[in-house]
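Shown here: the complex without one of its protein chains, the others still in place.
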Amino acid sequence: MFYSVLSQLTDGYLLLVILLSAAYGLIIGAIPGLTALMASALLVPFVIFMQPIPAVAAIITASAMAIFAGDIPGALLRMPGTPASAAYTNEANGMVHRGKGAVALGAGLIASSLGGLISALVLSLAAPSLAKIALIFSSVEYFWLGVLGLSCATFVSGGSLAKGLVSLFLGLSLATVGMDPVSGIPRFSLGSPDLLGGFGLIPVLIGLFAVSELLRNAANPPRAEALPSISGPILVPSLINLWRHRLGTLRGGSIGTLVGALPGAGSDIAAWISYAVARRGSRKGRREDDIGASERIMSASAANNASLGGAYIPATVFGIPGDAITAIVISVMFIKGINPGPTLFLNQPEVIYTIFGIFFIANLALIPLGILCIRGFGYILRLPRAYVSAVVLMFCILGAFSVENTLFSVGLIALFGLLGYVMESNEIPLAPAILGLILGPMIEETFMTTMLKSQGDLSIFFDREIGAVLGIVTIAVWAGVVLLQIWPKRKLKSKPTE
Amino acid sequence: MRVHDIILGPAVVLAGVGLCVWATALPQPQGFAYGPNLFPTLTGSGLALAGLSILFAGIKKRRMGPLFERPDWSKRWRLAINFWLIPVAIIAYVLLVEPLGFLITATLLLFALMTANRVHPRRSAVVALIIALAINLLFASILHVPLPWGPLTAVSGWLIW
Partner (left out) sequence: MKTTMLMIAMMAGSAWVSSAQAQDAWPTRPVQMVVIAGAGGGSDYVFRLLSRELEKNTGQAFSVVNQAQGGGVVGMTTYTNAEPDGYTLGQMSPFAQYRVLGQADFTSESFTPIALVNMDPAAVHVAADSNLESLQDIVDALKADPTSLTISCGGTCNASWDIPFVSLMLDEGVDVTQLNLVPAKGAAAGLQELTSGGMDVVLSSLPETDSLREAGLVENVAVFAEQRLDRYPDVPTVEEAVGEPVTGGTWRGVAGPAGMSPALVEAIEAQVKAAFDAEAFQQGMRDRGFGPVWMNAEELGDFMAEHEQQTERVLGELRQ
């Protein structure tokens, strides 16, 4: 079987498809306003009529590339290309402004690639047995996971906890607009079908981050700040960084694979959790200098690429998608007659291992192609600001429209752009709002379905073993967050920053 | 636009309380304790509490900084135009793209944005048209994003590949 997989993988046509979709994914992901989800969704009409293996390869490659490439506008323009890079956008942008752009992006690149490879390895070795674990999770466990995820907001907000929480609750409140997930009763929709559809994650992300950043730039006199160039070598310092932050990267890769493997938790949640763990849980990650920033960026970047691989565990074994991108991959597999399921591993092992092999190739190809992309966009984004801003705004409009297909979503980016601008001016961090918007529906839905199942008995949240453990961990983490807030000064005195 | 915490706090509290009040108006499905108002009420309360804590912090440092700070750009008309042009351009897109089609709308908006940023009008007209054409070609013709064609609708069959 090894040879048949190898011969499939070295097929010239397949490699060409991988190369083209890699370039496509990198370009779409690196353009501010255009997201990884859009890159995958727009590929569907093309791959739907291709041969099975190249079809799946195209989407896998494009999505892996786009998830990494989302870091580039995040670092250079402070406009995260995907929700997954929102967690560390400020961090990476700060390094760029300190002249460490090549280091920051290189670190993210090499960690993304390694994270992807870790998950591909886990995927190939243990997919069927790991998938069984994912199936044990019921709504109780997802509820606790969601509440645990919310605590990440307090780690990324940096400044005042109260302002971080304002942003988080704002995101959670925005998530309640539209159809109630359980009864279907319209909430705050004012009778408008557009509001009934709710606030889409992507338009809000584009508005809060990209448009508000355009507004900030427009309001600053030109020439005030020139974008520092991305000069200096990328590969060698990245490899040194990789060695220095090997533990953080490995930890990020493992967290990403694990979180990705849980259906219902995607690359964004993986990146946030890994970021929070790096920030609190490691000596390097607590530092406020470039080394600390690199550690956090690498942990989170490794996690978001690893989660893509992780998501293929339940996807290939049971056909259960982990997030919107995997859902697209699965349906392409179904359409092409590669029906995900345990029998796929028995009957067509060469198909499934070829798909895993594609994941390896894509993540290896990420390094050279990613370096080219960083260099290329480093130049493009430094063209005169008058041109770049106008074109970026056009892409923001296009990015919101092509994910949601409504003009309402285009209007939303203006609204949330202004909101994001006002929030930033008042030191209210933006990232927690996105986290709230991602996790809000998950928490509400799992809470309500759990309550429906138990007919209102709250003890169900501690009845199941895994649920109880997760619940206790979640409560402990939140208690810790509150305690740290109450006695922050004493803690700082007794433990000066290393 | 920066406001002092002593104003920001109450504003957030008001938003949170408002959300809770609005949530009570939601219909309640019978026979079940938790309705569609539960989560908005929780998040609204959360907003209100976070707002209160900002207010208290604001009271502690009430002498620091002005209550309301007008942003620098609003005092210079060129920057103010640059700023407001962005939301105006987005709204203009929403209103114009159906009747005019993407190509014309995008050209007009790019032209306006670049000219406002002191690019010579002739130059920005050429650049705007080229970029709009390229985007239209890539997204509508090749990637099949359903961008409106406006006056080109009748012949758009030849323009979608």
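Just so it is clear, A and B label the chains in written order, and each chain counts residues from 1 on its own.
To be clear about the criterion, contacts are C-beta pairs under 8 Å (C-beta built on N, C-alpha and C of every residue); 3 or more make two chains touch, one makes a residue touch a chain.
Predicted, not measured: the structure shown is a model, and the values here were computed from it.
*Asks:* Using the touch definition up top, pick the residue from A:45, A:99 or A:232 that touches the left-out chain.
*Replies:* A:45
*Asks:* Hey, which of A:178, A:266, A:310 or A:436 is the one touching the hidden chain?
*Replies:* Candidates A:178, A:266, A:310 or A:436; residue touching the omitted chain: A:178.
*Asks:* Tell me which residue among A:327, A:364, A:422 or A:468 touches the hidden chain in the full complex.
*Replies:* A:327
*Asks:* Spell out the interface residues on subunit B facing the chain that's missing from view.
*Replies:* Residues of subunit B in contact with the hidden chain: 27, 31, 104, 125, 129, 144, 146, 151-157, 160.
*Asks:* Could you please point out the subunit A residues that touch the chain left off the display?
*Replies:* These residues of subunit A touch the chain that is not shown: 41, 44-45, 48-49, 135-140, 178-179, 181-186, 193-194, 196-198, 200, 263-264, 317-321, 324, 327-328, 330-332, 334-335, 337, 339-344, 404-406, 445, 449, 452-453, 455.
Here is the rule we use: only the chains that are shown with their structure count from here on.
*Asks:* Touching subunit B in the complex: which residues of subunit A?
*Replies:* 42, 45, 160, 162-163, 165-166, 168-170, 172-173, 176, 180, 182-183, 185, 187-188, 211, 214-215, 218-222, 384-387, 389-391, 393-394, 397-398, 401-402, 405, 407, 410-411, 413-414, 417-418, 421-422, 425-426, 440, 444, 447-448, 451-452, 456
*Asks:* For a test of understanding, state which residues of subunit B touch subunit A in their complex under the given definition.
*Replies:* 1-3, 8, 12, 16, 19, 22-23, 26-27, 29, 32-36, 38-40, 43-44, 46-47, 49-51, 53-54, 57, 71-73, 76, 79, 82-83, 85-87, 89-91, 93-94, 97-98, 106, 109-110, 113-114, 117-119, 124, 127-128, 131-132, 135, 139, 143-147
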